[in-house]
Structure formats: structure tokens, C-alpha cells
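See structure below.
Here the complex is missing a single protein chain, while all its other protein chains stay put.
Now for chain A:
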Amino acid sequence: MTFVIQLMSGLAVGCIYGLVAIGFSMIYRAMGLVNFAQADIMMIGAFLGYAILVAAPGIPFWLAIIGAMLGAALLGFVIERVAIRPSVARRADQVYLVLLTLGIGIVLSNGARLIWGADPVVYPTGLTHQTLTLAGYPLPAVYLYIAVVMPALLVGLHLFFTRTWLGLALRAAADDPDTAATMGVRPALATSVSFALASAIGAAAGVLYAPISYVSFDMGVIGVKAFAAAVVGTLGSIPGAVLGGFIIGLGETFGGQLIATEYQDSIAFAIMIGILLLKPTGLLSGARR
């Protein structure tokens, strides 16, 4: 009886993890960097959506999603230029770069606390409370948005990376920046654009997650689970990030139901450890990405 609700909720949260995981994977591919600020960018995206809904009451939800994505893209571009680029240009060691991204995450999270306060906020939209009925089961209405936005973003990303010059250039620069440069690509610009894109996708995740969760400066903690999703599906692979998101999302939902919901986080990591023991490079390593 609750199986369908569990399944839907697992899929929905899996989509959120998957979207944040795509951000991890894109930046990892573009610059070999694990950006632990990714989930805090998602959090900023959620707040940007909140700010839009407060500033323009009654604005359609999808406009809030797009607005938050644009804002986060700009933020990601600036973060890459101002905070990450100088260290990369000086060939900082990976350990320092990872610490740097953790630091950026903390700054973002405290910045959000400064602007929007320490108490969680609720989106001022009917979507927060609305339910829709699927085959007799009540489900949060925002699932509908997730079910539309997630595939739309995936198709959009696929077309972008395979059908546009910019997308092709980003992939080429990720493979071999020097060689791409001799073809006319500016690798530095390519990494900034990748960062902006990953941030926009993170923001979409944040706005979609807000109605089923809460919006707070510390909601970036789900980043570790999204990271687990990215690793399970092979870091650097976009389909892998989506697959990993579903595995972690469904696993923790059903696992939490079987054991106890307070163990959800442990279950997510148990799944990651189990999969990595069997396939240390992730499920989609070696596959076409």
C-alpha cells in the first residue's frame, strides 16, 4: 500500500541527488576537481527561488526555477573566476583545491544564513501543500515538476553536449585542453562555462527539492549523498550520476522504511561502499559517457 508512495518518493529524491551529482561529475570532468561547494550552490539556488517567489507573488513555479538557474550560473561563473582559477593557475595540489571548495561551501552557507536567517523558510506557493493523486495515492504536487524538469534537463544537456559547438568544445577541452586550444577553444573559458552550467543544474535541484524538504542555510548536507551518487555511477559520467542518484534515493527510502528512517544517511553510504567494493571505479566506468 505504501509501496507506491515510497517508490515515488525514492525516485523524486533520487532525481534531486542525481541533479546535484551531475554537477559534481561535470566539474570533475572539466577540471579534474571535486567541487564540494556544489551542494551549497544548490542551497543558494533554493534560496534564489525563494527570493523570486517572495518578490513576485504568484509567479509561475517554472519561472522561479529558470530564474534561480540563471542566478546560480552567474554565481558559479564568478566563483570559478575569482576563487578557483587563481589556485588552479598556480598549480595548487588537489588537496588544497578540495579544501578550497569546502571553504567556498562554508562561505556560501554562512552568507545564506546572513541574508535569509538561520530558520528554515517555506516557499510561499501553493505547491508546498498541494497533492496530486496517482492511482489513488496522494503525492506531493511538486513531483510532477520533478518528473518534467529532470528529463527535460537531461535531454537538453545531451543535445547541448552533442549538437552545439559550445558543448562539443567543452567536451574536447575536458579531454585535452592544450589540443583543444590549438583548434580555437579557450580552455579557461570552457571551465568557467562548465562551472556555470553545473551551478545552474544544482540550482534547479534546489528549487525542486524545496517544496518537499525545507530551505535552510544547512540544506547542503545532502551534498555528501549526491557525491556518493556521483561516485556510485562513476565520477565524471552524467548518465552515471543519474543512475547513482536513483540508486541512492531509492535505496535510502526503502532501506529507511525497512530499518528506521534515522539510518537513511548510513544506508546511502552503505550502498556506496558496497557498490565500490564490487566495482571500485563505479557502475558506468568504461561505458560511453
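Rule of thumb we're sticking to: contacts are C-beta pairs under 8 Å (C-beta built on N, C-alpha and C of every residue); 3 or more make two chains touch, one makes a residue touch a chain; residues count from 1.
Everything below uses one rule, namely that contacts and distances are computed from a predicted model.
Think of the chain that is not pictured: of "Amino acid/amide ABC transporter ATP-binding protein 2 (HAAT family)", "Formate dehydrogenase", "Predicted permease" or "Mycofactocin-associated electron transfer flavoprotein", UniProt labels it "Amino acid/amide ABC transporter ATP-binding protein 2 (HAAT family)". Of the candidate positions A:93, A:119, A:178 or A:262, contact with the unshown chain belongs to A:178. When the missing chain is restored to the complex, the residue among A:169, A:215 or A:243 that touches it is A:169. The set of chain A residues touching the chain not shown comprises 162, 165, 168-169, 171-172, 174-176, 178-186, 288-289.
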